[in-house]
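Supplied in structure tokens, the structure appears directly below.
Complex shown without one protein chain; remaining protein chains in place.
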Amino acid sequence: MGFLKKDNFERDAFIGLIVWIFLLIFYFVIPSPGIHDIIQKVFILGLFAMSLNILIGYLGLVAFGHATFFAAGAYTLGLFLQSSIVNNLGSLSIPAAIISAIFISTVLAAFIGAICIRLKDIYFSFLTLAFQMLIYSIILALVSITGGDQGLMGGFPKPPFLGIDLGKPFDFYAFTIFISIITIVLLRQLIESPFGYGLRMIRDNPDRPAALGFNNQRHKLIAFIIAGSIAGLAGSLQALLDVGAYPEWAFWAKSAEPLFMILLGGMHSFLGPLMGAFIFEILNDFVTANTRYYGLVLGLVILSFVLGLRRGLLDWLLIKFYRK
Amino acid sequence: MEIFALFDCIITPACLISQTAGGLKIGMLLFLVASGLTLVFGVLGVINFAHGALYMLGAYFSWQVMSITGHFGLAVISGAIGVGIFGLIFERLLINKVYNSDLLVQILLCYSVILILDDLVMIIWGDEFLSGIGVPEVFQVPPLFIFDAIIPPFHIAIIVISMIVALLLWIIMTKTKFGKLVRATAVNPRMLEALGINTNVIKAGVFMLGSFLAGLGGALAASLGSVVSGMGNSIIIESFIVTVIGGMGSISGAFLASIIIGMARSFGAVAMPLFTDGIMFLIMVLVLVMKPEGLMGKKK
Partner (left out) sequence: MLKISGISKSFGGIKATDNVSIELKPNSINALIGPNGAGKTTIFNLITGKISVDDGEIFIGNNNITNLKETEITHIGIARAFQITNIFSTLSVKESIKMALLAKIHGLNNMWDRFSSHSVNEEANNIAELTGLKKVYNTISSELSHGDQKLLDIALALALKPKVLLLDEPTAGMGPEERWEMIKRIKELWQKTKMTVLFIEHDMDIVFDIAQTIFVLQQGSVIAKGTPKEIKKNQDVIKAYLGGGKK
């Protein structure tokens, strides 16, 4: 087990496996559907927030339209499974639907990203917002395909594959967390690679890399595309969970959610956004159970983080107990 | 897309006039709100995401005064002034803490205020739609017929009021000492401080003026429609569109962009009823791609 001492991919994969097994055991130890639901949602939203944090935390670009890709993944998956392709593919449908969802959001991110990364600062943010709202308007307008403001209704089949039946709560729980953990481990590899450090360089000093012979724009675009594809994956998992897709997922307010998670958990720690998703979900669950005024509570919490702690919880903990 | 419907409308005087008047009404109301947003950005460098929430407050405040006094003019004025004062408190308590923070912090601060205000108005005024403050009696007369186009006199009043506000704003910004100080603050606040001028007062004043405009827009909107929590969440996006298209920080640009957006909405409703919003965002994307500094903005 010597490889565990080093910070490398094998170690991360091993830790990921342990966490997964732990959460599977947890499922049976605490047999509460409510808690299982929270955990799988934390992972789905965590993926969404972590993908955005590639841009915000590591690249320093405030993208304000990230839900575009979340929605693209969700609608692609839903439309795929509602189509007649399912009859032909049979048990391969779910994997094929997820792959298509990732593919479509990747293509969309490549297109939108190529245009957006040419702009800086607030202009970049506004262009991502504009594209998001354009996509939102298109979803609302294409009633015959997307169901317009009703969303993708009528459900879709979830044919079992490789012995996994996503209709069963345990299978869904195990599958979602497994996919999420794999993605997180791969994402950590990306962030800790020379490519990932290139992102930090651009964030710290966007002017200097060119004088080192290094192409900023291409780096930014690749990061944008990867972030979009992971958001698409998160969206497809959300659509599988809710058996549908809704236009609100493409509305600008949905793009604010991962921002909250990043703020709550911390943008400078790799797992910060995941922790943020956890806080966000717990808050959501706890507050909505006790009051109708969820926005008020969430608003006050965010305000206290912005003005009080001034950084996310994980960032704060790491600074306090780990780094000096 | 019903392109023929659009042609039919343009060649029919009644449709053309009523859609143009409708577009002007939408555009001018939008200008009231968006000019405040662009003013605040131009001088303070803050994107006030909560500007739409201030608009909503304007509607609620005027509704409240209307239900007590029954006086339309008083309701609108007090709605606007009330939000102006609220804006002053907001600026002193919160916004001034993030002037030098990065964009993300500003967005999150403002967004938390939106969440809080949206719920607070529900707690105070309930979560039902409140029927608006209605049209004042003087304007409760039969509509005008111009080439068979039906135009409510009150809509003309709104256009005129907004034009007057635009003119006043222009005079304040270009002809008064306050305006000169404001413009100087936007360019070089350090210099003013070195000259012994307290820029905090100017910044607070600008924010107050911006909030006043949002409140005025909200109060007038309350006369045309109903009042509800969250009503600011679409006007804020439209205000962003206007701000971007016109050029961030440019009030004359916002005026032009408001008319463009008003017309796009009005005629877009004829041509593509399901995609009216999409047209606006398409224009926003095109402007950002081709001329990011906006139609009347200064190139950086």
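For reference, chains read A and B in written order, and residue numbers begin at 1 within each chain.
Heads up, the rule we're going with is that a contact is a pair of C-beta atoms (placed from the backbone, for glycine too) under 8 Å apart; a residue touches a chain by one contact, two chains touch by 3 or more.
Keep in mind that this is a model prediction, so the values were computed, not measured.
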item: Visible chains that the absent chain touches, using the contact criterion stated earlier; value: A
item: Chain not shown: contacting residue from A:S193, A:N290 or A:S304; value: A:S193
item: Among A:D149, A:D204 or A:E248, residue touching the chain not depicted; value: A:D204
item: Absent-chain contact - pick from A:F22, A:F170 or A:F214; value: A:F214
item: Interface residues of chain A (partner: the chain not displayed); value: 6-9, 189-190, 192-198, 200-201, 203-205, 207-215, 219, 222
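Note that only the chains that are shown with their structure count from here on.
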item: Whole-Å separation of chain centres (CA-atom averages), chain A against chain B; value: 34
item: Chain A residues within the chain B interface of the complex; value: 56, 62, 64, 115, 119, 121-123, 125-127, 129-131, 133-134, 136-138, 140-141, 143, 148, 252-253, 256, 259-260, 263, 292-296, 298-300, 302-303, 306-307
item: Touch list for chain B against partner chain A, complex; value: 47, 94, 97-98, 102-105, 107-109, 111-116, 118-120, 122-123, 233, 237, 240-241, 244, 248, 272, 274-275, 277-278, 281-282, 284-285, 288-289, 292
